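For this depiction, one protein chain was excluded, whereas all remaining protein chains were kept in their positions.
Right after this comes chain A.
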Amino acid sequence: MGVTAAQYLQQLDAGRRPDLPETTAGTLRLDFRGDGCTDHWYLTIGDQHVRATRSADDADLVVSAERTTFDRMANGELHLAQALLSNELAVRGDLRLLTLLRRIFPGPSGARHPRELGRAAVAGRAGSSGRAGSTGRGERP
């Protein structure tokens, strides 16, 4: 494991984040459960900036999970939507803010830019198409 979620949030870039919508603002509290105690992190989002502090104040959205779950998220090892569906995350409040966490925490490491596949194909090292399952919209058996 690379960093813990606590380390990740401590070192969070305080600068402008152009990938956040300028019209979105709100507060999130992350409750890290474990070892008989809960740590609270408080994210204030607004004007394309994110500020991370330690506070147990009430927030627009409260997300709680095991500390290790947050650690996996901080390393791009856990998909937020899957964690919500599998009930690894519990949420209370304005669920719209949850999607912002997907931009605050990193994506999976080693992800490729689509152009890598395009360049490889053109260079003659054609990417394989594979014949496994498909995720078409109207999936039929």
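List of remarks:
FYI, a contact is a pair of C-beta atoms (placed from the backbone, for glycine too) under 8 Å apart; a residue touches a chain by one contact, two chains touch by 3 or more; residues count from 1.
In this section, contacts and distances are computed from a predicted model.
Set against the options "Oligopeptide transport system permease protein", "Nucleoside ABC transporter membrane protein", "Amylo-alpha-1,6-glucosidase" or "Response regulator transcription factor", the UniProt name belonging to the omitted chain is "Amylo-alpha-1,6-glucosidase".
Taking the whole complex into account, chain A touches the unshown chain at residues 19, 21-23, 79, 81-82, 84-88, 90, 95-96, 98-99, 102-103, 106-108, 110-115, 117-119, 121-122, 126-141.
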